[in-house]
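Of the protein chains in this complex, one is absent; all others appear in place.
== chain A ==
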Amino acid sequence: MDITEFDHHSPIPGTTIFDGKMAMKGYALNKMCYSFNGAAARAQYLADPEAYMEKFGLNDEQKQACRDKDVLAMIAAGGNIYYLAKFAGIYRLDVQDIGAQQTGMTKEEFKEKLRKAGD
């Protein structure tokens, strides 16, 4: 049986369960993002993103998501948020920046949503 034919998880709206299926799909993208733990790798990416993505074997969907800095598209392409956070770090984006981007809010609106969770 192909791994894509069997789903272990019931869907949770707005949530991707990063399981074996996603881990296989996103391996190259996540491996590239993992490399960004090192400052030299980050500089190398910024100097020539296309060459760096090619080196890690990203597919077209992953490359385009990176060019667009589109977090939802990176997740759909198999990206795992813990590694994507290191990609975001290159551009000095924090978790409220990427939260706002994914929910279609301004950063201020997103922070207000977080604050309201405490009411």
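Of note:
Assume a residue touches a chain if its C-beta (ideal position, glycine included) is under 8 Å from a C-beta of that chain, and two chains touch if they have at least 3 such contacts; residues count from 1.
One rule holds for everything that comes next: contacts and distances are computed from a predicted model.
Choosing from "Methylhydantoinase", "Protocatechuate 3,4-dioxygenase", "Anti-ECFsigma factor, ChrR" or "Indolepyruvate oxidoreductase subunit IorA", the protein name stored in UniProt for the chain missing from the display reads "Protocatechuate 3,4-dioxygenase".
For chain A, the residues touching the chain absent from view are 8-10, 12-20, 23, 27, 30-31, 33-34, 36-37, 39, 42, 71-72, 75, 80-86, 89-90, 94-96, 98-99, 102-103, 110, 113-115, 117-118.
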